[in-house]
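Apart from one protein chain that is not included, each protein chain of the complex appears where it belongs.
The letters A and B name the chains in turn, as written, and every chain counts its residues from 1.
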Amino acid sequence: MKKDKLKIGIYELTGCAGDALLILDCEDELINIFHAADIRSFLMAKSDNIDGELDVALVEGSVSTERDLQELLDIRKRSKVLVAIGLCATAGGNQAAFLDPREWEDNLKKVYGRTEMTHTKPLQSKPLNAYVKVDHYLPGCPIDREQFLSTLTRLLAGHPPELHRFPVCVECKWRENDCLLNRGILCLGPLTAAGCRAVCPSHNLPCVGCWGPAEEANYTAEYQLLMEKGFDREMILRKMSTFSGTAIADFAARIRGVKK
Amino acid sequence: MKTISISHLARVEGAGGVTATIDGQVVTDVKFIINEGPRLFERLTIGKTPEEDLNIVPRICAICTLSHRYAALRALEKALAIKEPPKVLLLRELMHLGEMIESHSLHVYLLALPDYLGYPNAIAMASKYGFEAKVGLEMKQFGNHIMKTLSGRFVHGENPILGGFGRFPTREELVFIKNRAVQFLPFALKTVQLMCELPYPEIPESDTLFVCCHPAAGQFGFMGDEVILSNGDLVDAQEYKKVTNEFIVSHSFCKRSQYDGKPYSVGALARINNLGERLEGEAGRAFKKYFNARWKKNPLFNNAAQALEILYSFERIPQVIEEALKMPDPEPVGWGRDTGKAVGAVEAPRGILFHAYDVSAGRIAHTDIVTPTAQNAEDIERYCFIAAQTLLKKGEEAKIRDRMDLVIRAFDPCISCSAHMVQVKQAPNEDWKTRLQELASGGETAFVGLGREDRSDDAAGLELARLLRDRGSKNVRLAEDLSEETAPAVGTRPLVFLDAVDFGEKPGKICLLPLRFVLWNTSLSHRLAALTGLPLDSEQLLGAHLLGIQPASIAEGGPISAEVREAMNEILEMLGN
Partner (left out) sequence: MRIVKLKKEYFHPFLDVISRQAELWAPVKKGDKHIFDRVEDFNRIEMKTTRTLLPPKKLLVPPAFNTFTFNAEGYQEDLSHVSSKILFGIHPCDIHGLLTLDKLFMHEYTDPYYVKARQKTLILGLSCWPDEYCFAKSTRTHIIDEGFDLFFTDLEDFFLVWVGSSQGDDLLRMKPDLFEETLSDSDIQRYIRWQTERDKAYRTEINFMAMPDLMELKYKAPFWEEAGRACLACGSCSMVCPTCNCYNVLDKLALGGKPGRRLRLWDSCTLVEYSEVAGGENFREHKADRLRLWYTHKLQAYVSKYGKPSCVGCGRCLVTCPVEINVRTISKALEGEDPKAFWYRLPSEVKP
C-alpha cells in the first residue's frame, strides 16, 4: 500500500445495507477504488479490516442503538472527513418516521414487548448529524452509483463533492415526464433532493421522497397544493414523513398544532 | 474458559456477531447476535395504505429488496382480491430470477469462494482466480440488470406495483435478457461443477428439517401457496404460523415430537433437498450427478445448492420471456375489495419469507413479516455449536473460529457475513457464577432437580434441589413432583435445571448451558427426553438453562462422590449469597 493513498473506511450502522451494497455494485469500478484508495475497512467486501486513523469515513445507517452511537463517535474521532451516505445517515431514513419520542417508545414496546435488550440499548433512530459533525451528505435510498463515484473521486482528488441541490422536478423535466402533481397524483418530487434521475416518475410512479428533503423543500406550498387537490391532511403528512426522517418533524408539529 | 467471538459478522439485515463460549471441554454457549438497531418496520406500516407499505417494506433489506416487495405484493393482492394478469406473474418471476442470480452469484463467487481458496476478499482472489471472479461479477451484473429493468433500479426499485408494473419492459429489453441468459448457460454449468466439487469439510454434519415454498404443478420454483417440509408435511401458507410457531415449540421440548425437536433450515439447500427431484434440463442432470446424503445434513452444501439454482434460473429465464412476449401489456388492475387478510410467501435467495397483512378499509391494520434469517438463526447457532463442540472434542480448538465463519457464511444470512472481525477472548474462571447472576437479574430463578436416586452422582441434581428447598428456597421443584399445580408459574423466568451431566470433563466440573444446546449434543442429551413429559410452559423451556456437574460415576447404588459433593456445596454457597 502506497503511503500517499487516502485512508478510507466504509461503515454500516442501523439500516438495510443498501448503500454498502450499492458500493459493491460498482463492480469493475470497485477494483479501481481499491487501487486508488487505501480501503482500511469495508465489512461487506473484505475481512482484513483495520480500525485506525482515516482520511475519509463513509457511514451508512441511522444511529438506532447505543452501540451505533459509540461506533459513530469512535469513527468521528479517527476521521478527518466524515460523509453520511444514504438516507438513514443523512436524514434518519424510514425508521426515523416516528417523530414523537413517546410514539416511538410505544411502538418499540409493541414489537419487543417487555424483553430487555441485553446486548445494547435501543435509541430512537436519528441521522448522524444529531450526534456528530458531518462534513458531506450523499443522500438516497439507496445512494446512486454515479453520485457515489463522483463524490468519491472528488474526495480522492481533494475536492468537496458536487451534488445536485435542486429537487427531483429538474431531473424529471430532463427526462420529459408529464408532471404527476398536475395530474392530481400525490408526488413528492418538489420536496425531494434530486440525484435519482427521477426514476419513479419515469416509471409513471409518484416520487415517494426516498432521497430525503431537498435544500429548499417548500413543505408549506406542497402541503397547501395537495390539500387543494383533495388529499387528506394525515395522508399528506404521512407521505411527507415516510422518508424525510427528522427533517419534517417541525413542520408536521406546526401543521398539526395549527389545525387542531 | 474462553470466548471465541466473531463480533462483526456485520450484515444480517444489519450488523451481527457470533460468540462461542468454551469452558474446558464444553461449549457452554453460542450466541448469534443481531446488532441491528430497532427499526420497527412492521409498526411503521400500520395505518398506511397498501401502496405506502410497498414503499417501505422492501427497505427492510437491500439484498432481498425484491423478495420483500414480491411477498408483500402477493399478500396484499390476495387480501384486496386483485387478480394479477398472467403477464404480470411471468414478469414478477423474471425479476425474482434476477434477484436469485444476483444474490447467489455474489455469494458463491465473491463471498464464499475466497474462503475456500484462502483469500481475504474477492479482489485479492481475482489476482490468481481472475476467471472465476470475472464470471461471478458478470453474472451478478446480469442479475442486477434484470432487477433494474423490471424494478426501476438496482436496489429498492418501485416499479412493481399492485396488479402490475408502473412501466412494462419493452420487447427489446426482454429479448436482450433472454439472449444474454442463453449465453450464460455454459458459465452456469461451470459454476455448478466448481461449487459441487469443492471439498466441503465434514464438520458440522447433523440432520435438520428443511422448509421451503411448495410451487404448484410439480414445478421447481421460488414461490407457492403452500409450504413443504422435508418430513413430507404440507402447510397452507396462510397458516404460516404453524410452521414458524412450531419451530419455537420444537425447541421447547413440549411439542418437539412434531418436528423431531429440531430447528429448521431455509434457503437454497432446503429448496434443493425438498424440490431437487423436480429440476429438469441441465439443472436436473446436475442434481442427479451431485446430490447425495451429505447435502441433507451439511449446511456448507448450501453453496452447491445455490450454484444449482443459478443454473436453474438461467434455464428458466428464456422460458419465462418466451411466454411473456406472447402477451400484450395488461391494463392496470383495480382492487376487488378494500378489506381483507392474507399471507404472501416467496423464496428469498436465503430462504422462505412471509409477509402477512390485515387490511381494513384500505389501511394496514396488522403486519407480520418473518424473514429467512430469523428462521435460520436457530439452526445457525446449532450448527456453530456442533462445529465448535466436535472440533473441541477432536482437539482442534484452533479451527473453531474459521469453521464457525464458514458455517455462518454458508447460510448466506446476508451479504456482509462475508466479512467479519474475529476475536478470541480469555474469560474469567467459574464463569457459570457470573452467568447465573445475570440470569437472576431477569427475575427470581426457578430450579428443577433432575436425576436418578440410585445411581451415585446421578442423584446430584435431585439432592441439590432438596438441599435448596431445605434452606428455604421457594422456587425449587423435583422433576418427579412436578404437576400442573406445582409447576413454576407461567412467565416465571429464568428456569434452571440441576443435573449431573457427562461433559467428558474432570469430576466436579460445573457448567451452565442453554437447555436447547444440550438437546443438540447427542452425547449430553441422554436423559432430556424425560423433560417432554413435564408440564412446563414452552417459552420457559426455550429460555431454560442446565446447571450441570460432571459426575465421577453413575454406577448403580453408589454414594455421591466427594468431587460432586464439593461442587454441590460450591453451588449452594453461591446461591446462598
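Following the convention adopted for this analysis, contacts are C-beta pairs under 8 Å (C-beta built on N, C-alpha and C of every residue); 3 or more make two chains touch, one makes a residue touch a chain.
Quick caveat: nothing in here was measured; it's all calculated off a predicted structure.
Trainee: Quick check: which displayed chains does the absent chain contact?
Mentor: A
Trainee: Of the residues A:Cys169, A:Val208 or A:Ile236, I need the one that contacts the missing chain.
Mentor: A:Cys169
Trainee: Which candidate, A:Lys5, A:Arg154 or A:Arg238, sits in contact with the chain we can't see?
Mentor: Considering all chains, including the one not shown, the answer is A:Arg154.
Trainee: Identify the residue among A:Asp25, A:Asp55 or A:Glu222 that touches the chain left out of the display.
Mentor: Touching the chain that is not displayed is residue A:Glu222.
Trainee: Would you write out the residues of chain A that touch the absent chain, in ascending order?
Mentor: Touch with the absent chain occurs at residues 29, 31-33, 35-36, 149-150, 153-154, 156-157, 162, 165-167, 169-170, 173-179, 181-182, 189-190, 204, 214-216, 218-225, 228, 250-251, 254-255, 258.
Please note the rule applied: only the chains that are shown with their structure count from here on.
Trainee: Can you check how far apart chain A and chain B are, centre to centre, with Cα atoms defining each centre and the answer in Å?
Mentor: Result: the chain centres lie 30 Å from each other.
Trainee: Contact residues on chain A for chain B in the complex?
Mentor: It comes out as residues 12-22, 24-25, 27-28, 30-31, 34, 42-49, 62-65, 67-68, 93-95, 97-98, 104, 107-108, 110-112, 116, 119-120, 122-123, 125, 141-142, 145, 196, 199-200, 202-205, 208, 210, 235, 238-239, 242.
Trainee: Would you mind writing out the residues of chain B in touch with chain A in their complex?
Mentor: My answer: residues 8, 10-11, 13-15, 33, 35-44, 47-49, 52, 55-56, 59-63, 65, 106, 120-123, 126, 137, 140-141, 144, 152-159, 161, 165-167, 414-416, 418-421, 442.
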